Structure formats: C-alpha cells, structure tokens
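Let's look at chain A:
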Amino acid sequence: MFSNFLIWFVIVPVIMMAGLACCGNSNMKAIRTVMVVCSTVLLGMAIWLVCEFLDMRAAGDTSEMLFTGSWMWYEPLNIHLAVGVDGISVLMLLLSAIIVFAGTFASWKIDPLPKNFFLWFALLSTGVFGFFISIDMFTMFMFYEVALIPMYLLIGVWGTGRKEYSAMKLTLMLMGGSAFLMLGLLGIYWHSVPAGGVPTWNILEIAHNSAIAPSWQNLLFCFTFVGFGVLGAMFPFHTWSPDGHACAPTAVSMLHAGVLMKLGGYGCFRIAIYLLPSAAQELAWIFIILTGISIVYGAFSACVQTDLKYINAYSSVSHCGMVLFAILMLNRTAMTGGILQMLSHGLMTALFFALIGMIYGRTHTRDIRQMGGLMKIMPYLGVCYMIAGFASLGLPGMSGFVAEMTIFFGAFENGDMFHRVFVIAATCAIVITAVYILRVVGKLILGPVQDDHHLTLTDATWWERFSTATLIVCLAGIGFFPNWINETIQHSFTPIINALNMAI
Partner candidate 1 sequence: MDYSQFGAMLPELIILGLFFIVFLFDTFSNEGGKKLLTPVTTVLFGLATVAIWLIPSCGDTVFGGMYVDDSACKAMKAILNVGVFIVLLQSAKWVESDEVAIRKGEFYELLLVTLFGMYLMISARHFLLFIIGLESASLPLAAMVAFNKKHYESHEAAVKYILTAVFSSAILLTGLSFVYAFSGGSLYFDDIRAELSSGSTPGLLICALAFMIAGIGFKLSLVPFHLWTADVYQGAPTAITAYLSVISKGAAAFAFFVIFVQAFGTLYSAAWEWMMYAVIIVTITIGNLFAIRQKNMKRFMAFSSISQAGYIMLGVMTESALGLGSMMFYIFVYVVSNLAVFSVISAIENKTGKVGMDDYDGLHKTNPWLSFAMTLAMFSLAGIPPFAGFFSKILIFTSVTASDSMALYMLVLVALINTIISLYYYLLVVKAIWINPGEARIESFRSAFSERLALWLCVGGIVFFGLVSGIYQFCVESAATLV
Partner candidate 2 sequence: MLWYLVPSVIMFAAGVYGFCTRKNMIALLISLELMLNSADLNFVVFNRFLFPGSMEGMVFTLFAIAIAAAETAIAIAIIINIYRAVGNTDINSVKQMKF
C-alpha cells in the first residue's frame, strides 16, 4: 500500500501533524521548520507527480487513471481506499501544494496558538489532498468533510470581525450541502450495479456499469450537484462565502478560496456529471441559469463593497460561478476552460487574499475608503496587487484570460438560443470585473495617500515577497504557456465526454 505514490500525499500531512504535535506550544522555530519542510516536500512531490504523469502519458499509457491502487477497507459495504489520478486531479494536487506552500509563508507570524493553527491547517490540507487522489466516493466524501470542519476553528479562533457568526454560518451551510451530497452518494452507491451485483463506491466501476436508472439519476443529480454547488458558491447558496472569507485569517482565506472551493467544481463533474450523464443532459439548464446568475450577480455586488475581502469574496462567487457554468456546458472545450479557471482562480484569489492580509497587517483596516496611494508607500505590494487585479480582469499573459477565453469559446459551441443568451451574459462579466478591479486599484493602490500614519509603513518582508512571487510566477506561467495544461485537461475529459455522448 505504501508503495503507491499517491498515498503519500495523505501521509505527509499526517506526518506534518505528528511533527507539529511534538513541537513546543510556542516554539515558532520548530513549528516553522516542520511546516516549511513538509510543505516543500509536498510541493516537490506534486511537481514530480506532474512530470511523471506527463511522461507516462507521453509513453502512451492511455488508461483513464494512473497510479491507481485500491485496498479493501469496510468489507461489508464494499468500501475501498481507492486512489488514482488523471490529468485534472494531478493539476489540482499541484495547485493545492502550491497554495499550501504559499499559505505557510503567508502565516509566518500567526498568533495566538501557532501550533494549534498549523495542526488544523495540516488537517485541512490532508482533506484536500485526500479528496483529489481518491476515486472511491466514500473516501472522497470523507476527505471532503475532513477538509471542511477545521474551517470552523481556523476562522473562529484566528479570524477577525464577526468571526463566531461567520464560522458557524460557513460550517453549517457547507455541512448542509454535504448532507444532500451524502444522500446523493448513497443513492449512487445502491444503484451502481445492475440488479444482483455487489454495489460499489468506485467511481470508475460505476461509470463503466452506468446502471443507474434515469428516474433516479435526475434526483441524485440534483442532490449531488447542489451538494457540491454549495461549496462551489453557487447562487443562492453562496452567502457563506463573503462572510467566511472576510473573517478568516489570511492563510485560511487563501486555502479556502484557492483550493477548497475547487472541491465543489471538481466534485461536480467527477461525480455529478460523470456518473449521472443523462440527468446532466436533462437538468443542466436549471443550474446553468443559477450559475449564470451568480457570475453576473457576484460581479455586480463586488462593485459596491468597501471591504477588500468582501470584494474578493464576491469576485470569487463570480469566478467560481464561471467554473460551474463552464462545466455545465458539457463539452470538452468549455469544461477544460472550467478547470483552467479553477487553477487560475485558485492562484489568483490566493494571491489576493495574501496581499490583503499583508496590507491589513500593516494598516489595520480593510476599508478602501480609509486607504490610498499605497503604491507610494509599499510599492512591492502595490505592484503585486495590480498584477493580481489584471489577472482577475483577464489580462492576456495571465491565467485568467486563457481560462475565460476557453470557457467562452467552448460555451459558444452550444448552438441554441438559451445557451447563447447566457454565454453573452457571462461575457459581460469581464467588463464588470474590470470596473470593480480598477475601482479598488484606483482607490487603494493609486491616488493620493489618505492617511498620513500609513507613510511610515514598511514594504513586504522576505517571506511575504516569497509567497507572493511564487503565486505570480505560476499565474504568468499558465498565462504564457497554456497549451500543455490545456492538452492535459482536454485528454482527461475523454471518458466524461464519452459518457455524455452515450447518455444522449
């Protein structure tokens, strides 16, 4: 079992937790050492995995999932610990590793209880990695919830503002989502095989059996899609996100907006669409309407916010809406765009929240009306913020542009009026995005200095420069050379596309 490489993505964070447990309660040196070492190891593993994966693909290994392994866990219910990755999950793992890495540096000076913070942080990352490697619905769901619950304490204890309220709201809403999700999974499990067979949780087997009756599919699709959609901040279930993000500490906002919200989108196509294709064909329109709304809606409501974190939370609603929207277009190009959008939004939002954390740590306010001309005071952060902004409004050369264009061109492939209308509505979002991004940049980074006390503030420290630079490099990397990622993702969608075509 330990010979399988993927398992180590779960084991290393566990080791990280063990290591942290051994550290002294406030022995920052030891804690940082453990965190940096482990997150670096994870990043290295992720990069190695990507290279290895591409090599194996290049070597002509066309099996749907690579590095697969499956070990019986709960024998009476046929629950396995099954792992495997395709191009998408590999990239997601890389994304998570990058953001965990950056998040570690972003929370360099966390206080109080640094040890507990990193313990929960590590648990969170365990869940995230576990989710992306598992191809067994049960373990997938388990890791999903493992990733959700630490949010409560991370926000509640280390957050700011109305943290109790936000933490509780976030946790309850996400758990509400996962309640529906659970029911959907149960339904899928019990109908996963033709009558008489032994039901299975394994996604690949279920997909190959494709034994779920259409009547059940429709019900289960709604359950699963809503379940994941809540985490994907789909209108009208997005309202946990603004409060949650606004109150969370920097690293948590990064990880949550950067990776956790991606769990939603990932699950949507990996389970809801892949396993229930005919329902997807039939019911997509409902969710297209909802996600279409959240794209425009999020952008518009971001225009009037005055709290930096709220602005980014709402833009996350808009961008994640874009992800689900793309996935629901049910064709290869658009879905690829959706994944690209996940990656780009992950990096971008992480960068945003990191910067906001750093600015907040200096000015002790997140209200854009009380800040201004930061470019003069902290040029490095200012420039980074502008870069993040440009990435967010889809400037060519940044990942956002690639993702959005792929989505639009893919979505436009659906020829009927309904899709057309919503695609064009979605494209309008790029203008609105420009509006609110430039509004913030103009108020916050440019313009005259609002508060003379800010004049004494210092620019970024080395660890801050490090974490932001990492993210910016990734953003630009995708933006300049998108095609290899694009091809990897497109190839990985083949089975899903086939399932959809068979379902028609």
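How these were chosen: all candidates are chains of the complex that A comes from, given by their letters.
Here is the rule we use: a residue touches a chain if its C-beta (ideal position, glycine included) is under 8 Å from a C-beta of that chain, and two chains touch if they have at least 3 such contacts; residues count from 1.
Fair warning: this is a prediction, and the values are worked out from it, not measured in the lab.
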Numbered candidate touching chain A, per complex, among 1 or 2: 1
In the complex, chain A residues that touch candidate 1: 73-77, 79, 113, 138, 141-143, 145-146, 149, 152-153, 156-157, 163-164, 167-168, 171-172, 175-176, 179-180, 182-183, 186-187, 189-191
